[in-house]
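Missing here: one protein chain of the complex. Every other protein chain is in place.
Let's turn to chain A:
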Amino acid sequence: MFSEIFLFELKYRLRRPVTYIYFALLFFLGFLFMNIMGGAFKGASVTTGSKVFMNSPASLAPVIMALNFVGVLIISAIMGNAVYRDFEHRTHSLLYTTPIKKWEYLGGRFLGSFLITMLVLMGIGLGLMAGELPWPWLQPEKFGPFNIMAYVQPYLLFVWPNLLFIGAIFFSLATLTRNILSTYIGSIMFLVLYVISQNLTQDLDNQFLVTLLDPMGSAAAEFTTKYWTVAEQNNNLLPLNPEIMLNRLIWVSVGLGILAFCYFRFSFAFFASEGKVNRKAASEKISNVSATTRFILPEAKPTYTGFQSLSQYWRLLKLEFLGIVKSVYFIAIVFAGLAALLAFGAQVGKMYDTNTFPVTSEVIGGLTASFYLFQLIIIIYYAGELVWRERDNRMNQIYDALPIPNWVPFASKLSALMLVQVVLLALVMVCGIIVQIAKGFYDIEPLLYLKGLFGLKLAGLLILCVLAMLVQVVVNNKYLGHFIMAAYYLFTLFQGQMGIEHNLLRFNFGPGVQYSAMNGYGHFIVPFLAFKIYWAAFAVLLAIVASALYVRGTETLLKWRLKVARTQFSRSSGLVSIAAILIFLTSGGFIFYNTNVLNEYTGGKDEQKEMAEYEKLYKQYETSPQPRIVASNLNVDIFPEERNFRMKGHFWLKNKTKVSIDSIHVNTNTEMDIKKLALSRSYKNVHRDEKNGYYIYRLSKALQPGDSVQLLMDLLYETKGFENEGSNTNIVYNGSFFNSSYLPSIGYNSEAEISDEDARKEYGLAKKDRMPSVYDTTAYGNTYISHDSDWIRFEATVSTVPTQTAIAPGYLQKEWMENGRRYFHYKMDAPILNFYSFLSADYKVKKDKWNDVALEIYYHKGHEYNLDRMMKGVKASLDYYTKNFGPYQHRQVRILEFPGYASFAQSFPNTIPFSESVGFIADIDDADEEDVDYPFYITAHEVAHQWWAHQVIGANVQGGTLLSETMSQYSALMVMKKTYGDDRMQKFLRYEMDKYLSGRAREDQKELPLYKVENQQYIHYQKGSVVMYALADYLGEDKLNGAIKEYLNAVKFQEAPYTTSVEFLKYIKKATPDSLQYLVADMFENITLYENKANEPTYQQMKDGRYKVTLNLDAKKYYADSLGNEKEAKMNDLVDVAVFTYKKEKGQKVGKDVPVYFEKQRIKTGQNKLEIFVKEKPSKAGIDPYNKLIDRTPGDNLKVVTKV
């Protein structure tokens, strides 16, 4: 009997065309994805290279899992239907009275559907596999050898077990509730679990919990592979580690548990009846006598006017709207969504695990992002419910024959769905305000809520509603409609890579809108509105099509519906269509004029082409001798309202070579409109290439060594209309910040070359190293900042509107008003790098002093929260750096806030622009040891750059950023340690370690040892932090600082040839005892990884009251090559060994572990057995407890000590 039911289920599914449609769609998704990633669309999109193969296990597993998210819909459609369809088609009373057993019925149905779904889901894997075939349009270098296990493993570990779990939920819910809608509760449950686990991943402390919580197991897989290098990603299958196994075990067990529950709850007897026994039956008095009265109805004349159609529309709208919001599932989704919202709200704006204040813009951004998925689900799901509502209730024939105009039913349903979006956003707003108040933050901006939610977010949602309804009407199959919408959503994520870049072609898209407290929504509003009007007009057309095709009557074939639509198309819908078409074309034209006529439309691909052309044309001049910029004197006029600026003035160019120079090559920024570009001597402009911005001037009389000439210029940056993507946020209404890159440079600029290997190959460019070798002395002539200057004199007059303050490096000489504009004259009294910035904004200023140095913070009104921390940071930094490194070269430090369009701070001479998003609104709880005072830390880092970059600057070779970024990082760490103590550094260092390890996993060319760093952030910042902090510990801070100071004094403000990391290491090595020379080599010259581990330590109490702790330590050291291939190295290293005891201070609720033994011990490769005697009762013990050495599993270094 079981096999009969099972086989019947299989046959039933195999006969259903939708089974094949699902399979085909998944197959297509997989195929398309592999092709996109394999470079099939390289003609249309930007080429980027990664050494990780597309078909490697580590690439395939997440892809298969992610694509299977769409599969959830299919699982719900198939598994939910297995038993439910007997209720739906009312065959249950027939079946349940046959002598089948419960297990046969449930088991047969479940397994049959399960097997079919397993096969359907294989579509993704097979599609990917088919995509991997050597199609001529793919790039073979993106693929490694075919590995069947790379496909099989994700299915065995994730896809199929997930199917069991998810399928069990859908199957059981639909079977027990006999209501197909309830299966969606299942999807919501997951979504919440998924969202919460995703959210927690940001916090390093919850890693293990996160891996367990995610029912899909992807968090566990991600956790496992996050530190994998290219070599590991290409070769390794996922290991069956505790995280993955435990996760799978939990969720498969939950799935089986649900099935068991379903089995025990199910009963034929109960379910064969109508189920609900307490349904109230309406009874009436029976009379068999016919009514004697004649059938006369009161007079009531039906009327049909436009106004009355409107009132019918309102009536239906109300009905449909209430139908949605009163439905249990809507309430469930909303509650789940709100729970997720409040969970999110609790950690607004996390950075280093430290919150920001819940300012309204952050709250809106965070909440809408996390609620978007819920809204998407509501739109997709309820579009289906609305379109099918009458049919599901079998009232369609009555409704369809009613004398309501054709537009009314569709319009009312669409409007109801739209109204729901408004209500949801209002809920988001309420949630946001609750979050703010709950956190004791009362600076609520209601107007910003309205603008951000109803002005910006709503429009896109409404347009999406139209699409979802259209899809449902056209495909006329609820589940297929859901699926197509989900697939569409995936498509939007990849359309850019398929070459669809212009927003005029990307449905519902437009240039992004960014908010900044300083600049509001700024110039983003106009393009936003233009695109939204454009897409809204298009949506109106879609709505008219959908309304015309809306199924009315029993003809569902598209052929008939099209025919009917033609005959029923009314004059008014014709008029509306024409109006919509006109608006669509007009707004489209307006947009096109802005994006493609006023501005040059360049897709990512075009930019690459131009770069290649520049290199091909002018590389020949790279070595021709050129004069160098030695002075810059500028008048910069900033026009914030027009978003323009004009730079007039001159550079002094000096021939520092030993030969005479007859022609000068000038590179201009092609965004600048050149009003004037000339030399102060007689010359001839022999080459003029405006497209690539390359000009050659032949001097009538050659420039002799030591001689100088002025480059005179008048350049205008003019903002014209708006662009398709990415507007210039350097020049804005309030908070402009642009640097010297808008000015010309001298000679061929090799920085403008394409660096991506694959792209270079595509354009036929020679292979190029990312940077010259650290030993390449020919490259020592330039710093890594500039190829045409050394140290320069600087002077500038900056003007702006009267409400704003304009700032440039140097000291303010004079400030005045002229012609309704405000002028500032700045002059620098010491030589600086050819790297400076101009800012203009409506600022408030906080002033202070450190010794003779004036301290100023220019900030946006309202952003006072962390000014004291920053000021404290500046002072502590100046204290530490002047004491340990040497004097500060300026008489002033200025911090200037700029809008949060970018999240960084940058150090210019005596001037530090600092993004509003990286500290100004941080909410630091000093009592919380886990909070990182990052406004303080970033300040310290930037102040350190006044030494490390603005005094010592490395040559343009590998390792250059070690001397600026790593050293600034080290300096800031020391200042932080001095202010906050060693303990509070732990969290920060763990972040740095994590970022280094995951950074090297994402490396797309090669990882290098620190001293050869090629401007790789994860190396010069994160590895730099970890290494330098450890070095200070091993050598002693003072000793290390002594070496650093000696080095600094030797090289600061030097002219070419510039210093390198090799020279720096000489000073370090000199200060290092022989016993630690290996350490310096491991840290700077090798990629060194440890695998240290404490095995269960034990203790014994001795007779004298002391405790003997027995430690078994595992140690291993590896050297990795640039792709992450590891080789074990012999280890005999000094490593911290520690024993802790648990101590509780008086008055404190929880105590903590404090070290009672902390020594560096020689540790050898393999097992190390140590016996340590301590006076206090040991709690934990282990090796390298503070993770000074780089170790991918830092969690097993310290273990609880147990009694023997």
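What we mean here is this: contacts are C-beta pairs under 8 Å (C-beta built on N, C-alpha and C of every residue); 3 or more make two chains touch, one makes a residue touch a chain; residues count from 1.
Simple rule for what comes next: contacts and distances are computed from a predicted model.
Under which of the names "Multisubunit sodium/proton antiporter MrpB subunit", "Sec-dependent nitrous-oxide reductase", "L-lactate dehydrogenase complex protein LldG" or "ABC transporter ATP-binding protein" is the non-displayed chain listed in UniProt?
"ABC transporter ATP-binding protein"
Identify the residue among A:T97, A:Q308, A:T492 or A:T777 that touches the chain left out of the display.
Only one listed residue reaches the unshown chain, and that is A:Q308.
Would you mind spotting which of A:G553, A:P1057 or A:P1073 touches the chain that isn't drawn?
Once the missing chain is taken into account, the touching residue is A:G553.
Among A:R15, A:R394 or A:K1103, choose the residue that contacts the chain missing from this document, as touch is defined above.
Considering all chains, including the one not shown, the answer is A:R394.
Check the options A:Q568, A:S660, A:N692 or A:N1125 and report the residue that touches the missing chain.
Within the whole complex, the residue contacting the unshown chain is A:Q568.
Mind listing the chain A residues that contact the chain we can't see here?
Touching the missing chain: residues 279-288, 290-291, 294-295, 297-304, 308, 311-312, 315-316, 319, 393-395, 397-406, 552-555, 557, 560, 563-564, 567-568.
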